[in-house]
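Subset of chains shown; positions unchanged.
Note that the chains take the letters A and B in the order they are written out, and that residue 1 is the start of every chain.
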Amino acid sequence: MTMAMDEAALTAFLRDQFPQVADDFAIERTDGEALVVRLAVSDKHLRPGGTVSGPTMFALADVAIYLAILARIGPVALAVTTNCSIDFMRKPRNGADLRATARLLKLGRVLAVGDVLLHSDGLADPVARASLTYSIPADRPAVR
Amino acid sequence: MTMAMDEAALTAFLRDQFPQVADDFAIERTDGEALVVRLAVSDKHLRPGGTVSGPTMFALADVAIYLAILARIGPVALAVTTNCSIDFMRKPRNGADLRATARLLKLGRVLAVGDVLLHSDGLADPVARASLTYSIPADRPAVR
């Protein structure tokens, strides 16, 4: 499988297009199998009691699939989420970073579907799982 | 149907338990049929281009069902989201507030299920829909 963007290209894209959140995310790996992105958890992501908030976990799953799509088709800023189903399964460890592992299951002409597992540093079992569908603009560059 | 908390009680609870986000939300209505909560959209909720971000819409749907549950069973801070399925259907209007209308479909001993429609001020059709499941701690006060 040919990748259109590597870790460095995705990081640059994120900083350029999403400057307000880019510092939170570090892209650790992208290849034909999976994309791994880490969220540096800080106070703004926490609920009272120290748990990472649901919207934070949603945002991490969402960006992970978005980046996994871009890694394959190149910088298409207009790809948009149409559906997400997310299961919150365990409480993340207080203060620990989160790691998303995203796998694309379908990359079609107009729709892409992927699965994400979220892990909390120091816990073996996943804290959340999500599946997302993205709609891809018709005039995007062809998939390589 | 007896309600355990009204708009004022829910607003006070939100300010007390979630001070970092309480100012964003205004509870407009709660009764046996639905709970309506408004999000005052500001820069921090926007993506480049002026669209409200997906995590913001997720957060609004999530808080709407949470408040709809509390309105029925009283202040149970430990109720947690276990699943959310959300469909993003239309682009919200730039800068317009969002309004969530939440309906509880089930309020069981351990699980609650509800549906939410999100509307963007000035648009007739909903911009998103979501369904959420909450897990309710076993030692909560009995449902009235």
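By our rule, a contact is a pair of C-beta atoms (placed from the backbone, for glycine too) under 8 Å apart; a residue touches a chain by one contact, two chains touch by 3 or more.
Since we're looking at a predicted model, the values are computed, not measured.
J.: Taking the 2 displayed chains as part of a homomeric complex, how many copies does that complex include in this file?
T.: 4
Note that in this section only the chains that are shown with their structure count from here on.
J.: Mind checking the rotation angle between the two copies, subunit A and subunit B? C-alpha superposition, nearest 5 degrees is fine.
T.: In short, 180 degrees.
J.: Tell me, which parts of subunit B touch subunit A in their complex?
T.: 17-18, 20, 44, 47-48, 53-56, 58-59, 62, 80-89
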